[in-house]
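My questions all concern the structure below.
One protein chain is absent from this view; the other protein chains keep their places.
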Amino acid sequence: MNLHRRNLLQFTAIFTLMASAGLITEAQAEEWNKAAFEGKSLDEVFNALGTSTPEKSSLISMNAPDIAENGAVVPVSISSNLKAQQIAILVEKNPSTLAAQFFIPAGTESFVSTRIKMAQTSNVFGLVKADGKWLMTSKEIKVTLGGCGG
Amino acid sequence: MKNKVTHSLAPLLFFYSLIFSQCAYAQGKPDTQFQKMIANSFRTEGIANIDRIAQDETQRFCSNPQASHDAQYQKRVEEIQQLNMANIPAPKDGRYIGDWQKGEVIAQSGRGSTWTDNQQTVNGGGCYNCHQIDQKEIAYGNLGPSLWNYGKLRGYSQEIVIYTWKKIFNPKAFNACSAMPRFGHFKLLTQEQLQDLMALLLDPRSPVNQ
Amino acid sequence: MGDPMRIRAAENNGVVDVKILMKHDMESGQRKDASGKLIPAWFITMVNVKAQGKDVFNAEFGSAVSKDPFLNFKYKGSKGDKLLVSWIDLRGDKRTDEATVS
Partner (left out) sequence: MTPFSFAQTTADEIAKYRAMLADDNPAELYEAAGEELWKKPSGPKKSTLERCNLGLGPGVLNGAAAQLPRYFSDTKKVQDLESRLMTCMYVLQGVPEKEIVNAPMQEGLKKDMDAIVAYVVAQSKGMPIHVSTKHPKEMEAYDLGKKAFFYRAGPMDFACATCHSADDKRIRLQDLPNLTTPAGAAAGWGTWPAYRVSSGQFWTMAMRLTDCYRQQRFPFPIYGSEVLTALSMYMAVNANGGTMETPGLKR
């Protein structure tokens, strides 16, 4: 653990230069799918991803709690038996529906785990694009009010 | 400006503490060291003024963990309860039951009176922090008893209505060292808010009584 | 420039399990400050992960990814692989860190 941290710090120093040079180029940064992330509904996001409403599929699974103790951090992972090219996480009742999307090259598993914010109790959708076609699964995650509320 | 007020208050507060400390603890020993620590460890921030650290008689008595358990304090417990009972007004408009829907909102909100709030912040009752109320709300605390079916179980008699009003206004009138805040006594909630909370518990149409 | 990330990468049966924590506020643009003013959106938009110089994972984030983002993915690889993880945010701030697969 400590050893790892020390290594990390050394690398930090060495790679500062590289970071400022930038491994993500400005041109790549431009590719961020603004339209999809600005979508305010499921349909708008589906549209921006170039699909009609995806078919529900049992080949996609979502691992997430039924109840989140705090909406600021909700762990969600999506996986599939299909060879995913792309994965997306959508939260129906968030101000912006699309939370994140992931591009999965060959050699990388059809799996991602991350943590998202939820404004309120909502259906959460896990989308997987495989063989050029989007499929999805969904579940409701309840967001509870925490602490003293003050 | 506010800070200046704070600074001028601190010595005064300390002086008060010295007077009160005579009867503050079971041992009956003056505890100037503790009072000095308390006086020196806090400062005003926003609306949370330093004078909040001073205790009233009820708070002083109930800071002794034995106060509400030990038989030797029984007489004092009764005195404290009478003291709190003595000053509970009936609603000025004679109306005990308000709007249960507004009551639910008040029960949900735990906001108000902290240094991150301001004078304009509307205080909530924070009721769900400690009580189950409407069964549909799953995020409820258990420091207090469940209030589900409150009216349905107890009935809606005038006696129950008045008892409940007094209990919310000043729970220390019934249980000297109750954990529940004195919502009316310390003006944490307005008369209208109290009426709305009453409705949540005692309106037969409230979801609590279904 | 951002704060260092924390990268854990361990190989097991030819599969490398990569876990990344990034230090970032991920301001959604919907929060208000104490004076009631909207805090402008400022979040990581893209993450790129390379192993031995080759892309193994790309992510695009919106405003709803949690503060101090966490990512976990798995790719076919080996012990000793050099990982480069980079992100860029809405203001064009960037950060790159390296780790070695154990």
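Going in written order, the chains are labelled A, B and C, and every chain counts its residues from 1.
In this section, a residue touches a chain if its C-beta (ideal position, glycine included) is under 8 Å from a C-beta of that chain, and two chains touch if they have at least 3 such contacts.
Keep in mind that what you see is a predicted model, and the values were worked out from it rather than measured.
Trainee: In the intact complex, which of the depicted chains does the undisplayed chain touch?
Mentor: Output: missing chain touches A, B, C.
Trainee: Where the complex has a chain not shown, which of B:N49, B:Q101 or B:Q191 is the residue touching it?
Mentor: B:N49
Trainee: So one chain is hidden, and I want to know which residue out of B:V105, B:A139 or B:I160 touches that hidden chain in the complete assembly.
Mentor: B:A139
Trainee: In the whole complex, what residues of subunit A lie against the chain that is missing from view?
Mentor: So the residues of subunit A touching the unseen chain are 5, 8-9, 63-70, 72-73, 75, 115, 144-150.
Trainee: Contacts of subunit C with the missing chain: which residues?
Mentor: The missing chain touches subunit C at positions 3-6, 8, 19, 21, 23, 25-26, 66-68, 70, 72.
Trainee: Considering the whole complex, not just the chains shown, which residues of subunit B touch the missing one?
Mentor: 25, 31, 33-34, 37-38, 40-45, 48-50, 52-55, 58-59, 62-65, 113-116, 128-130, 132, 135, 138-143, 146, 148, 172, 179, 181-182, 186, 188
Convention: only the chains that are shown with their structure count from here on.
Trainee: What graph shape do the protein chains here make by touch: line, ring, star, complete or other?
Mentor: Shape = line; chains linked end to end, path left open.
Trainee: List the centre-to-centre spacing of subunit A and subunit C in whole Å, with centres computed as mean CA coordinates.
Mentor: About 12 Å separates the centre of subunit A from that of subunit C.
Trainee: How many angstrom between the C-alpha centroids of subunit C and subunit B?
Mentor: Taking the average C-alpha coordinate of subunit B and of subunit C, the gap between them is 47 Å.
Trainee: Indicate the residues of subunit C shared as contacts by at least two other chains.
Mentor: Not one residue in subunit C touches at least two other chains.
Trainee: Which subunit B residues touch at least two other chains?
Mentor: Residues 116 of subunit B touch two or more partner chains.
Trainee: Which positions of subunit B touch subunit A when the two form their complex?
Mentor: On the subunit B side, the touching residues are 108-112, 114, 116-117, 124, 126, 128-129, 138-139.
Trainee: Spell out the part of subunit C that touches subunit A in their complex, as residue ranges.
Mentor: Residues 1, 4, 6-8, 15, 28, 30, 45-46, 48, 50, 55-67, 69-77, 84, 86-88, 92, 94-100, 102 of subunit C touch subunit A in their complex.
Trainee: Spell out the part of subunit A that touches subunit C in their complex, as residue ranges.
Mentor: 4, 7-9, 11-12, 14-16, 18-20, 22-24, 26, 28-29, 31-33, 37, 72-74, 77, 91, 94-96, 98-105, 107-109, 111-119
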